[in-house]
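Missing here: one protein chain of the complex. Every other protein chain is in place.
Which chain is which? They are A and B, in the order written, and residues in each are numbered from 1.
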Amino acid sequence: MAYLHTANIISDFPPSHHHHTSAGPFVQHQITPYTNNGGTILGITGEDFVVLAGDTRHSEGYSINSRTEKKVHRLGKESSLVLATVGFGADALDVVETMKRAVEDYKFHHNKEMSPPAAAQLLMTILYSNRFFPKYAYCILVGIHAGKGVLYSYDVVGSYSKSGERRAAAGAASDLIVPFLDNQVELKNQYVPYAWEEEIPVQPLPMEKVRRLVKDAFTSATERHIQVGDGLQIITVAASGVGWGVSEEMYELKKD
Amino acid sequence: MGGFDFSNYARNAALQKQGFPQPQATSTGTTIVGCIFDGGVVIAADTRATSGEIVAEKNCQKLHYITPNIWCAGAGTAADTEFVTALISSQLELHSLSTGRKPRVVTCMTLVKQHLFRHQGHLGAYLVVAGVDPTGINLFTVHAHGSTDKLPYVTMGSGSLAAMSIFESQWQKNLTQEDAVKLCAEAILAGIFNDLGSGSNVNVGIITAEKTTIKRNFIIPNERVPKEQSYRFPRGTTAILKEQMISRAELRKYITIVDMTGKGTVEGDAMEVDA
């Protein structure tokens, strides 16, 4: 069994930006250009829709900065693209702003909306262009492409799967949520009852079921992760005919 | 030879230098407080225990028994608060029996601080020591390095500043028992909602000359909403990779239970086995 990890409350308190490293008789103050602002994001696709959600707690150390800071952003008023970022808040917002500008510029230049596959590749380029001073922002990008919900997820230097993914989670409680999604979305370790060898076939989930899974994932993460809580922002992008509709739901989470 | 041996510390430091990580213990995260009133003392604690960013326990008890009239609230390394309070509780009991007197809070505080000082801060126990004894009402804090404080209201743990902000803005002299309980609960709530290391419920302990009352889950401000759906799997969902049958008769090869009550040995057949 793994040993539990602890933070010595008194000696680490209050949490500070700079860490003291002892070098001979001198104490050198060092500053890191990053911090962790906590929080979690989660996206699940259906047949003709995609849901992207994030909690609204913004924290640093053991303090809550804000209970209402949204992590899921629409990239344009007329666009189906929605981007969620988590990690270091300043970098995360910078990536969002860069993407928003790019989507707007694209519209001005080409008189049409940027497609999700194009936005996905652009996001990769933006993240990789900071390869040696990475933007500490974990991204999930979603949208409607050819009438279907698409989802892409990235590491901080831009690695992503071109073909998209069925679901993704990132941030503080992703370790808690990913196994839940493996089981409930990909139906891992579930077999057709008494037909021992036969796995339950994976099928696109209905929208209501997806929303239920998202809420349960976040209420559970709130129970067990100290950086998750306060509020939940759920954005649904659904294809309708040739276009799409975007809706937002806010849901209360525990505040302790 | 006399003295206290710290060679294990040197060994651990050497191991750590070689890249061998030190085992880390569960921390109680924690907001704990204490406040005296006219006639006694109140202590209170939240109920969250953390291991890093993960909540290890949602409803743990951080108010520790020392003697019927002395209780401790503990913050820091959970195992250290648990064992230090248990050790001192045992020593006080024996001391009380050998002297034939009621244990005193100063004695408890002195035993704790001397024990912690000997260990030079390596025992991560941060305690609020409270009690009523023949000398009167007492409230102390003891830090892991052995320093102590004696004040009418005290806080400890990662939520200590949040809790202290309540005391510093609302405390007044000559509190009634009811007001002291209210104030302590309010201080804990400040920790629960503003400090990520603290959470869940409020536990309260009230000690007077007559009796001690421990109120577990005095306030439950963080109940989880019901889940959106059931996650019960139909029977047979889990794959069976390997099957091995052991007959009841064969079981005797592994386990024999013998009844020694004097009614004679019971045959293995009478043993109850889960179907």
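List of remarks:
One rule holds for everything that comes next: a contact is a pair of C-beta atoms (placed from the backbone, for glycine too) under 8 Å apart; a residue touches a chain by one contact, two chains touch by 3 or more.
The rule we apply is simple: contacts and distances are computed from a predicted model.
Set against the options "Gamma-secretase subunit APH-1", "Proteasome subunit beta", "Cytochrome c oxidase subunit 3" or "Ribosomal RNA-processing protein 42", the UniProt name belonging to the omitted chain is "Proteasome subunit beta". Screening B:30, B:194 or B:222 against the full complex identifies B:194 as the residue touching the chain left out.
Contact with the chain not shown here comes from a single listed residue; of B:54, B:79 or B:106, that residue is B:106. Note on the undisplayed chain: of the listed residues B:18, B:98 or B:172, the one touching it is B:172. Touching the omitted chain from subunit A are residues 14, 17-18, 28-31, 33-35, 37, 58, 60, 63, 65-69, 88-90, 93-94, 133. Where subunit B meets the chain that is not shown, the touching residues are 106, 109-110, 113, 135, 140, 147-153, 161-162, 164-166, 168-169, 171-173, 190, 193-194.
Going forward, only the chains that are shown with their structure count from here on.
Between subunit A and subunit B, the centres computed from C-alpha atoms are 36 Å apart. Of all the residues in subunit B, the ones that touch subunit A in their complex are 23-27, 29-30, 48, 50-56, 58, 75-77, 124, 126, 143-144, 157-158, 161, 192-200, 221-222, 224-225, 227-229, 231, 233-240. Subunit A contributes residues 3-10, 13-14, 59, 61-64, 172, 184, 189-191, 193-194, 196-197, 200, 209, 211-213, 215-216, 219, 223-227, 254-256 to its touches with subunit B in the complex.
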